[in-house]
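Here the complex is missing a single protein chain, while all its other protein chains stay put.
This part shows chain A:
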Amino acid sequence: MNKMMRNSFQSLLVALMLGAFLGGCSSYKPRTEPNAPVYERGSRVSSAWGGLAPGETAGVDSPDLATADQYYEPDVSRPVPATAPTQSPAAETIAYADNTAYQPRPVTPVPAATSATSMSAATKSLLSKADREQASGNLTGASSTLERALRIENHPLLWNRLANIRLQQKRYSLASDLASKSNALASGDYALKRNNYEVIAQAKEAMGDAAGAANARAKTGN
């Protein structure tokens, strides 16, 4: 009897395993991931990456809202689109540049010491954070920090720094307008203005506006 019982349990187990196996074959696809709920897995963003050109093209739709600055920093782990992008991925980087052929020369930054005298301690600390981020190549982080500083203080040096970053990112039209914005606030700060005109000159040159570039360059004193 004991033997029989044992036999029956064995057959039960076999049946169970067989059933499980068959069931698995029929409907369940084994996963390679661990056997735990997967709420900790990275999120999936199946947006149309690169479907929009950021920045200047905003303003066609109504209501007029900003479009996204997509995050393509190679060193940061970012979610992989689950669905294929509607446009070729190259569009994303091209979308940044108004003219890919042009290589902007680095504009020597205005030393914070000369232009930041009127800045509050909070803004100064953010400016130096942004400078560190820019120096380490984290341009997206630097621009984010500068925008935060601008929410605290509408200071021309911050606009100038942002203009320089956008120039480096080859967003020429935006760089030029940011430099103009800095100029509008810079009143007596001639070092800052010269720097802004240098940004404008390079941006205009990159966009093929030779006259505009010459005009701006004339104001740099070079």
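Rule of thumb we're sticking to: a contact is a pair of C-beta atoms (placed from the backbone, for glycine too) under 8 Å apart; a residue touches a chain by one contact, two chains touch by 3 or more; residues count from 1.
Just so we're on the same page, contacts and distances are computed from a predicted model.
Considering only "Penicillin-binding protein 1B", "Protoheme IX farnesyltransferase", "Sugar ABC transporter permease" or "Transcriptional regulator", the record for the omitted chain gives "Penicillin-binding protein 1B", by its UniProt protein name.
Check A:Leu126, A:Leu167, A:Leu192 or A:Ala206 against the missing chain and you find that the one touching it is A:Leu126.
Residues 1, 4, 8, 11-12, 15-16, 18-20, 22-24, 26-29, 31, 33, 35-48, 51-52, 54-56, 58-71, 73, 76-79, 120-122, 124-126, 140-141, 143-145, 147-148, 150-152, 154, 162, 174, 177-178, 180-181, 183-185, 187, 193, 197, 212, 215-216, 218-219 of chain A touch the missing chain (whole complex, contact as defined above).
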